[in-house]
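Note that one protein chain of the assembly has been removed; the remaining protein chains are unaltered in position.
Chain lettering (A, B and C) follows the sequence in which the chains are written, and residue indices restart at 1 in each chain.
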Amino acid sequence: MSLRRTYMPAEHALANTFGDLMPVAHLRSGDVLSTYTEDFFGGAVQSVDDLPSRACALPNLNPVTGPFFVEDAEPGDTLAVHFISVVPARSVGVSSTFPHFGALTSTARTATVQPSLEERVWLHEIDVGGGVLRFRARDSDFTVHLPLDPMHSTVGVAPAGHEARGTMTCGPHGGRLGSDELRAGTTLYLGVNVHGAMLSLGDGRARGKRCEVFGVSVAVAMHTSIGIEVIKRVATPWPRIESDESILSVGCARRTEDAFRIGQHDLVGWTSELTGLGTLDVHELITQAGTVAVGTVRGPDCTILVRLDKKLLGDAAAYAGAHRRLRQLSPPTTVGASC
Amino acid sequence: MSLRRTYMPAEHALANTFGDLMPVAHLRSGDVLSTYTEDFFGGAVQSVDDLPSRACALPNLNPVTGPFFVEDAEPGDTLAVHFISVVPARSVGVSSTFPHFGALTSTARTATVQPSLEERVWLHEIDVGGGVLRFRARDSDFTVHLPLDPMHSTVGVAPAGHEARGTMTCGPHGGRLGSDELRAGTTLYLGVNVHGAMLSLGDGRARGKRCEVFGVSVAVAMHTSIGIEVIKRVATPWPRIESDESILSVGCARRTEDAFRIGQHDLVGWTSELTGLGTLDVHELITQAGTVAVGTVRGPDCTILVRLDKKLLGDAAAYAGAHRRLRQLSPPTTVGASC
Amino acid sequence: MSLRRTYMPAEHALANTFGDLMPVAHLRSGDVLSTYTEDFFGGAVQSVDDLPSRACALPNLNPVTGPFFVEDAEPGDTLAVHFISVVPARSVGVSSTFPHFGALTSTARTATVQPSLEERVWLHEIDVGGGVLRFRARDSDFTVHLPLDPMHSTVGVAPAGHEARGTMTCGPHGGRLGSDELRAGTTLYLGVNVHGAMLSLGDGRARGKRCEVFGVSVAVAMHTSIGIEVIKRVATPWPRIESDESILSVGCARRTEDAFRIGQHDLVGWTSELTGLGTLDVHELITQAGTVAVGTVRGPDCTILVRLDKKLLGDAAAYAGAHRRLRQLSPPTTVGASC
Partner (left out) sequence: MSLRRTYMPAEHALANTFGDLMPVAHLRSGDVLSTYTEDFFGGAVQSVDDLPSRACALPNLNPVTGPFFVEDAEPGDTLAVHFISVVPARSVGVSSTFPHFGALTSTARTATVQPSLEERVWLHEIDVGGGVLRFRARDSDFTVHLPLDPMHSTVGVAPAGHEARGTMTCGPHGGRLGSDELRAGTTLYLGVNVHGAMLSLGDGRARGKRCEVFGVSVAVAMHTSIGIEVIKRVATPWPRIESDESILSVGCARRTEDAFRIGQHDLVGWTSELTGLGTLDVHELITQAGTVAVGTVRGPDCTILVRLDKKLLGDAAAYAGAHRRLRQLSPPTTVGASC
């Protein structure tokens, strides 16, 4: 029997890796979980003078809530994580540059001998009721209203091979997907690498990151409800996402070309399985009817999202209809049993 | 006085480079040109048995029509090329893989010791009246109708520095932009590098290339009308595109990260000029309100397109309103004076 | 008081990650350790028919011996690891290709749709007394004698940020350095990230890998003696190596350009500290008098080694003369106390 569960992390109970951590709670396939995620800065940036390099202890950036042990999830299975609701928990979203972080600046890896980019914080007002973000410039009084589009940027399970990876990275296990897709109504599929899967999530954003190129944009704590399902004996090599309209594969790699290849390669395989079409025919179909988006190029890893309209799949249902089933779940109206 | 001109290339008058060629005709700022472009294969692939590696002489792939000498265009100016109409000239679009060409195969540059990917040709029926492409698989009888969306993939001027570049490459001078934007109703801005600009165009596609990963997709000869305008003393460092809804910068480079950086960097500078906002504020705005698309990762060059909604620019008009002016041009209903 | 210690791993006591493991033994600054490392294949490839993809459980490739807890090593210190002797423990070195591993083939990250490269094993005879490797081709009876040059390819400590990294990767913590430098007589400097440092080593090769491009070359188990020293309150951002003749910085990154930048950047900073010369002057000096070697480009990470002749440093001694001190250590002639 599935349950509605609630987990509120204590202040210092957040995680900074995927893998090698004890679970904070147990879930079962079919459960609905309501939880809270802290923002990218661990809540430490509250004014434009709280520069992250001083306010945040650097290895502890991007804290996630979890890990959740999912019963019956075993290596070789797939964990479906459906986002039922994602609601900002604060009225301000925080953006910032960092001294050596971003695509348009020197970094620890794009190591140059130039001085680093200026560190700067923006605070943008979030109006959940009105569904808008009030963007406010720093050098002038320019403001503009942009639609809210709350989502999570970092969701993952424990990696394979006994690795533990920081929450700033991504890979086959998920992690910092940098996608603007993980909003209410979508389902993320992740391959399970360890007994219990060990799901964690965080890094809420007030708007899907359209082309984040430096630092972090409109980070905000979130009240989030997810539904989960374990799909037994179906492997998932790279993160995949399903919405009502489309399926997409997420290529994650340090090099953008690699991320592109991985995303394309994975969507070709997935579509070929779903439709029975041959590999080259599917490639040709995706070339003409697919789309490619850039999740992030900022580093340390890049993500490329390759998408196909579900209308082209005919009657085929990915993962035996998991998305459709999970889509029926409603957000919890009252707080359920503590897990 | 602006004129309506027509240029039909003779069979062997097509070009395979940008730069170092004598002009085929002269145009003036304000002119409308109606012309014809051959397909990517030079028209040599007419059945699924015409494998491109045999049917086409390889250095002569991707022929373009031109170059057109544009009077009064000088280094430091910008040439605006507005697409008035782009109409497929044949009823079949040709796709193919190549032995060593594409993102998901070994190439001359991603040199591996594996056997190459199978070479294969697809022919898809084009119904200009109905506005559809009839996609047809090769391994099965799968077919699907996709909307037609005719555009050009290769448009450029002579490069700087006395270079001549093959039509398979792209750079600040344009070239193989691999974008799905150069359709009727959009304006391309290119920096002028040599006296007369020397504009060429070709590589028509029946559908905007959404995520071409190998070979070439639905190449087709085109009947195309363009309007041009020379914008004096305004430099354009990388190709830019304007539609009724948005502006976008095209980063072109061999490495996707470089292309991403270039596109971001250029759009930041452009938006900053148009709005008067500071560099970091514009970055933050583009991060939240811009979008990034992948033009091509297939090689030899990659393109990344970074786009911003024109509503965010307020009253600012790019290039002193060139797009709005050129948008008024109507396609020639009768063939004008030969140029 | 420093001690001579011996640690022989039990058959199943090998590690496959750096980080998140309990120590197998304790060492002190000044100790000499004699130990044994298994080969890259875990000893499972013993004939040309033992294809690694069948003979080895894939996440368990490249086992290392350790981790060793080093007393008094704290985050912010440097651990100097001096190789006193490195002697092949078997008379055969094993090379192989893998289905999706190497620089000249499709891999999980350079994902193409081609068939993979043939998997093949070579066995080359090792003559420790004669100091030669008898290279033997597979397709013909071609043989050639090459000088033995035993070294370790994988040496590291626990990573920062609570991460655990597989032994196939490398980074600031060391790991799969893919260098041909870690032979008897050289000293490796690694920054300490966790209490006790947690040193591990393995991946012995009968010859320094000059330009390994696929699979693994002449892997062999080793009898190895090292001397260690903790250098307090001196940080080391990336792995560094010192020999009698030169100092060198190792850039490790997924992208070769990044690895190159890191290696250059680090050697510039190091040389500037040692000589008091300004950053740009040091760059100019390294440009003219330094050399660059490629450790590996095969993946998942790349390493670039940037080297400078110690004669150019004048009287400056790196790490307060640690290399000179450690160089005095002689290999243990009799087996010391078990640790």
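Following the convention adopted for this analysis, a contact is a pair of C-beta atoms (placed from the backbone, for glycine too) under 8 Å apart; a residue touches a chain by one contact, two chains touch by 3 or more.
Treat the numbers as computed from the prediction; the structure is a model and nothing was measured.
Chemist: With the full complex in mind, choose from C:R261, C:K310 or C:H323 the residue touching the hidden chain.
Modeler: Of these options, the touching residue for the absent chain is C:R261.
Chemist: From the list C:L51, C:L177, C:L312 or C:L329, which touches the chain that is not on show?
Modeler: Counting the whole complex, the residue in contact with the absent chain is C:L312.
Chemist: Identify the residue among C:R120, C:H195, C:H223 or C:R325 that touches the chain left out of the display.
Modeler: Going through C:R120, C:H195, C:H223 or C:R325 one by one, C:R120 is the residue touching the chain not shown.
Chemist: Per the definition of touch given earlier, which of B:D20, B:D50, B:E74 or B:E125 contacts the omitted chain?
Modeler: The one listed residue touching the chain not shown is B:D20.
Chemist: One chain is left out of this view; which of C:F214, C:W238 or C:Y319 touches it in the full complex?
Modeler: C:F214
Chemist: Can you list, in ascending order, the subunit C residues touching the missing chain?
Modeler: 95, 97, 103-104, 118, 120, 122, 133, 135, 137-140, 142, 144, 146, 207, 209-214, 217-218, 255-257, 260-261, 264-265, 268, 275-278, 280-281, 283-294, 297, 302, 304, 306, 312
Chemist: Using the touch rule from the top, list residues of subunit A that touch the missing partner.
Modeler: Residues 104-106, 110-117 of subunit A touch the chain absent from view.
Chemist: Touching the hidden chain in the full complex, which residues of subunit B are there? Just list them.
Modeler: On the subunit B side, contact with the omitted chain comes from 16-17, 19-20, 59, 108-113, 160-166, 253-255, 258, 261-262, 264-266, 268, 279-280, 283.
Note that only the chains that are shown with their structure count from here on.
Chemist: Interface check for copies subunit A and subunit C. Shared numbers divided by all numbers used: above half gives same, below half gives different; which is it?
Modeler: Answer same: the two copies use largely identical residue numbers here.
Chemist: Grab the C-alpha centre of each chain and report whichever is closest to the global C-alpha centre.
Modeler: Centroid comparison flags A as closest.
Chemist: Please compute the C-alpha centroid of subunit A, do the same for subunit C, then give the distance between them in whole Å.
Modeler: Subunit A and subunit C have C-alpha centres separated by 35 Å.
Chemist: List, in ascending order, every residue of subunit A touching at least 2 other chains.
Modeler: 255, 261, 264-265, 268, 280, 283
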